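One protein chain is absent from this view; the other protein chains keep their places.
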Amino acid sequence: MTTIDYIMIVLSALLLVIAFLAVSEKKLIKSVIFLSAVSMLSVVAFVVMKAPDVALTEAVIGSGLVTALFVFTLLSIKKEEAK
Amino acid sequence: MMSAILLIAIPLLAAFLSILSKKVAPVLLLLVGAANIVLLMFIPSEIINIGGFALPFGINLFLDSYARIALYLVNGLFFIVTLLNVAEYKKLSSILLVALAALNGLLLTGDLFNLFVFLEIAGIAAYLITSTNRKPLSTFNYLVIGTVGSSLYLFGLMILYGMFGTLNLMDMIHEIQTAGVAYGALILPFFLMFIGLGIEAKLLPFNAWVKGILKHSNTLSGPMIASVYAAAISLMFGRLISNLFQFEGKLLTVVVVLLIAGVILGEAMAFASKKGREILLFSSISQACITVLLFVNGIIIWAVYLVIANALSKLVLYLVVNKAAKDLGSDDVDDLQGLFAKNILVGIAFTVAALSVLGLPLFVGFVVKLNYLTQLAVASQFVVIGLILVASIVEGIYFVKLLVKLWYPSEKTINVKFNLPYKAVFAVVTLLIVLFGTYSDPLDSLDNGIDTIQDQIGVIYNG
Amino acid sequence: MIQYAAILLMMIGLYGLLTNRNVIKIIVSLNILEIGLNIFIISIGFVYDGIAPILTSTNNSSALIFVDPLPQALVLTAIVIGVGTTALGLAFVKNIYSKYNTLEIDEVEEV
Partner (left out) sequence: MKKLLGFILTIGLGLLIIFALEGNALFDDFGYANLDDRVSSHYITKGSDVDIIFGETVDPESGPANIVTSIVVDYRSFDTLGEVTVLFISALGVSLLLGSAVTQKRLSLDFKPNFMLRVASRALFGIIIMTGVYVTLHGHLTPGGGFPGGTMIASAMLLLYLADDQFRAKIKGFKILEGVAGSLYVVIGLLGLVVGTYFLQNFLPNGTVGDLLSSGIIPIIYILIGLKVGSEISGVIDNFLTEEEKQ
């Protein structure tokens, strides 16, 4: 077992726990934030596995843009609900 | 210069240009649709390397007689469906252009990952085409299930990549044949890919999406999904089944049982239904299962003819029912009663198409059914034959019931106007169905050899 | 290790798809499935002593040991496709909400 293995074990555990929280959380906004966290952790996984290109793309597109789109959707739904 | 890549590149270029001007877009759509059919006559059959990299390293397209038949069918039907609908759905022109490029790509590509990309493009285009049904939830379900399907396909493909280190279809087949791999190792990736593609090809029990989509379809989305998309995806699926997937032992049993269950359940549900579009929908599910069943049993040529016969029939059936449903606001069989009393030509076309699906003599469906049943008998698949015959009887009962209803005059007057383009399409398709049903020599002249991937692999790897 | 976690991550996404009846949660589950698949694909190409597949002035020769670059190229494509479907799915969610005033599938009657 090398250091990289220990990092991967911790990473795997975190990924699984947060992913489970994301799918079972009742509050929508929390669920979206957990999804964003899973995406961020996957960026770390990509870096550990020597894939900088993928990590950069996932960080900008997967983690940034997708979360923003989710939040905008929830925002506009909340607006309509208030009406 | 004349290369099969033009069939994909020209619609794509037109799609990108079409967003610049809303007025030109529908014209571009029709022009490109017609140009593709003409182009197809001049393109030679060959392997096309994209980017100039030899076979396993770059992406290649593969055009042989199998792909050519498929392309003629898909491009022809696509042109007919767009011609009838372009005036009403001008907004969708760019999306339809992309859909055309993606369907051609599906049929031409020789790279398994590229196939995934085209599957996604075709899928997204289909979600948008079906969004014209104005039923966002069923389209949303379609999107979710379609994405899961293509993810499963990609998962299986990546396991194969981990095993054989290649993504090219021909290279992969060659590797599997030469590596001497134990069959057990292939079950998982093949099964995952089969399920993934089975979802797209609307096989039971993975077809929850079709129900919401086709039940509320209109004159664009109905024929487009049930006829054009179904033909393209079944033919692509058939190519993979007959060349890449090897079904043996237990996996073969599981797949055949699944497919037979699909045939029976589809017919049973159609029998129980009272809505015009629902009956057609369940009938097309069971036809899709029969097609895949034929491919699994290696009866390639008759499976291809079955796809062609079904695509032609489904085009007429869905156009008639959707047009009627649009004008009447309902597709309940009781409301449609007496539809053909005033539209005799339409009635004849509908009847011919329905009887052809059923497989009655004089129509192309009969020739196809007779031949594939013979081939199945040669392969001594008697259980399959028996179940298909039982399914045909059930199918016969509900189709005849439907036809009697539609022909029988009712007290209410039904006002559904079919304009000239519709009638022209109906006339041509009906003539085709009857022509090939009575004069079947050209059908017999081709054999299973239209799919030449195996020969090409021999040429490439053994000189 | 992380390869197994990726497969389990896909399964958690699948579990979310099967049990959730809220359209937003369904898209979240779909995204988790895709992230799991992406990690799995990258893990196929990982080599313990390998370096990132980029030639630089320090790692300057193709004779060095690299990790497999092809899965990385495929994942780039897969991520972008995933964003495309997610954006479209969310647009459908907005449509569903403005038409039915709910996000729960069971409360929508479209049959």
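Couple of notes before you dig in:
Going by the order they are written in, the chains are A, B and C; count residues from 1 in each one.
Note that a contact is a pair of C-beta atoms (placed from the backbone, for glycine too) under 8 Å apart; a residue touches a chain by one contact, two chains touch by 3 or more.
Being a predicted model, the structure only gives us computed values, none of them experimental.
The chain not shown here is in contact, across the full complex, with A, B, C. Not every partner is drawn; the one left out touches chain C at residues 1-4, 7-8, 10-12, 14-15, 18-19, 43-48, 52-57, 59-63, 66-70, 72-73, 76-77, 80-81, 83-85, 87-88, 90-92, 94-95, 98. Interface residues of chain B facing the missing partner chain: 1, 3, 5, 9, 12-13, 15-20, 48-53, 56-59, 91-92, 94-95, 98, 101-102, 105, 113-114, 117-118, 120-121, 124-125, 127-128, 131, 159, 161-168, 171, 179, 181-182, 185, 187-188.
The chain not shown here touches chain A at positions 24, 52-53, 55-57, 59-61, 64-65, 68-69, 72-73, 75-76, 79-80.
Here is the rule we go by: only the chains that are shown with their structure count from here on.
Taken as a graph of touching chains, this assembly forms an open line, each chain in contact only with its neighbours along the path. Our note on geometry: chain B versus chain C, Cα centroid distance of 28 Å, whole angstroms. One finds 37 Å separating the Cα centroids of chain A and chain B. In chain C, 27, 93 are the positions where the chain touches two or more neighbouring chains simultaneously. Remark: chain C residues 10, 14, 17, 23, 26-27, 30, 33-34, 37, 40-41, 44, 70-71, 74, 77-78, 81, 84-85, 88-89, 92-93, 95-96, 99-100, 105, 108, 110-111 touch chain B in the complex. Residues 2, 4-5, 8-9, 11-13, 15-16, 19-20, 22-24, 28, 31-32, 35, 38-39, 42, 45-46, 48-54, 57-58, 61-62, 65-66, 69-70, 73-74, 76-77, 80 of chain A touch chain C in their complex. Across the complex, chain C is touched by residues 113, 117, 120, 124, 127-128, 131, 135-140, 143-144, 147-148, 151, 154-155, 158, 161-162, 167, 212 of chain B.
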